[in-house]
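Starting off with a structure, shown below.
Of the protein chains in this complex, one is absent; all others appear in place.
In order of appearance the chains are A and B, and numbering begins at 1 in each one.
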Amino acid sequence: MAGRIVVPFGPQHPVLPEPIHLDLVLEDERVVEAIPSIGYVHRGLEKLVEKRDFKDFVYIAERICGICSFTHSVGYCKAIEAIMDLQVPERAQYLRTIWSEYSRLHSHLLWLGLYADAMGFENLFMNAWRIRETILDAMEETTGGRVIQGVCKVGGVRRDISDAKLKEMTAKLDSIGGEIEDLCHVFFDDASVKHRSVGVGMLSKEDAHKLGAVGPVAKGSGIALDLRQTGYSAYGSLDFKPIVETGCDCYSRCIVRAKELAQSVDLIKQAAANIPAGDIEVKVRGNPDGEYFSRVEQPRGECIHYVKANGSKNILRERVRTPSSANIPPLVKMLEGCQMADVPVIVLSIDPCIGCAER
Amino acid sequence: MHKEEQTITEVGVDNLVSEVSKMYDEGYRLVQIGCGKYDDIFEINYSFDKDYKFVNLRLKIAEGVVVPSITGVYLCAFIYENEIHDLFGVSIKDIAIDFKGNLIRTSVKNPFNTPTITKVKAAKPAKSENAAAAGAKPDVKSDAKPDTKPDAEKKKEEA
Partner (left out) sequence: MGLFSMTKTVLKSLFNKPATIRYPAEPAKRFEGTRGQMEIDIDKCIFCGLCSKHCPADAITVNKNERTWSINRLWCICCNSCAENCNKDAIYQTNVYHAPIVAGETDVDVYQGKPVEEKPASAEEKAA
């Protein structure tokens, strides 16, 4: 006869990068139900549109999250540019693509480190973050900031990268290519990683579609959903395919992210080879009037910036739907029926960025 | 400039659930439910996507109208509907997993539904310790509304 106990998981937990609270209803070490509870980092950022004019709001949009900061600013700028029908120059689009892919590299390396830490594999965690330092140095040299870049603006970008610098960056990526491959080799093949991830946190393809999973959570369950294929920024002229795995468990989500590292390096090299010369910004006159949903592919999935403006300096409404908040219903489903010791691994496998999820 | 085509169809409270069921049968996935308040009218957008085609259903209601939940069709809508209820005060009935206003903890109830900010001149505080000062800035016209205090404190923690 199994009695039920309720164990609170979070908001403070060594494995969680950001605070989320889950009430786990357990029957003898097996989780029967999980009730999520968020709201610890709600900052009300969407209400700040009333205070800052639309050009200065980029600084707030990129501070929604520290890890996916550049893609948030791209999403916001794209929405305003679509409403005002601005033609952003090609060079600015390519630069935005290059920085977005660097952002994806650093986010996935961070996640691989945290995932290893959740399993107790500290050495792998530190090695993943050591490789990440090279990526952050490249970002700091070109944009000025390691975490918050501050280079995207309505109408283009604020800083340029010279061609000599681009060659240096691609050479650097070539030199760390071997280290990235060694790191991924550990994730693909190591016995302890496989023991803790294979068969854990199953999410079938139908469930992933019905519950609205996005990003690597959907790709690990066999759904080929990658917003970069719609061709925004310079992705229309780059050659790539979304990476899909059919394992439906934590191991396949891990493999998807590890393989996306190699894909991002390839995309950066393609963009750096084909970048055209030209201006990096276009002058913005007047105020936006209209509405638009701008969709971008963040490292964690599909992010939507909905902007509604009525011709004044302050926009009326900005709504951000981040991939982490879309992945909470699949998380609740995945936790049913798992062992309690697997809960940290499953929670981390959706890549929770709760700062994004709550704004 | 890449601008994708996005269609917006208006629906009413009565045919909302049937329109959403049609979307489900055609294989669309629910992307988001968003809400905005413009001059006493709440606009709720239901967004769907299939093969990168983006479709919206828009529901316009006045304050106090009760909206039916679509969690019967798409279970994942519970998180968006709870958020709309907490931030805007829109009442939605029959949500499958109902947090009853406790999903997002704010110090002010329904913060996005409060009237516009008024500028108030704050009293001149002592300039010494910045951590102790309660959100008032020296010599500057400040917006001293209660629910902007979390923003000022966040700035101090960020700095």
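Just so it is clear, a contact is a pair of C-beta atoms (placed from the backbone, for glycine too) under 8 Å apart; a residue touches a chain by one contact, two chains touch by 3 or more.
Computed from a prediction, not measured in an experiment: that's the story for all the values here.
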item	value
Residue touching the undisplayed chain, where the options are A:71, A:97 or A:127	A:127
Contacting the left-out chain in the complete assembly, out of A:29, A:85 or A:137	A:137
Sole residue of A:4, A:167 or A:185 that reaches the chain not shown, by the stated touch rule	A:185
Touching the absent chain when the full complex is considered, from A:11, A:89, A:145 or A:199	A:145
Those residues of chain A which, in the complete complex, touch the missing chain	52, 56, 59-60, 123-124, 127, 130, 133, 137, 140-145, 150, 158-159, 182-183, 185-186, 189-191, 194
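Keep this in mind: only the chains that are shown with their structure count from here on.
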item	value
Separation of chain A from chain B, taking each centre as the mean of its C-alpha atoms, in whole Å	22
Touching residues (chain side chain A, partner chain B) in the complex	35, 37-40, 42-44, 46-48, 50-51, 81-82, 85-88, 209-212, 227, 229-233, 236, 292-293, 295, 302, 304, 306, 308, 316-317, 319, 321, 325-326, 328-330, 358
Chain B residues within the chain A interface of the complex	1-4, 6, 29-32, 34-38, 45, 47, 52, 54, 56, 74-76, 78-80, 83, 97, 99, 102-106, 111-112, 116-117, 143, 147, 150-151, 154
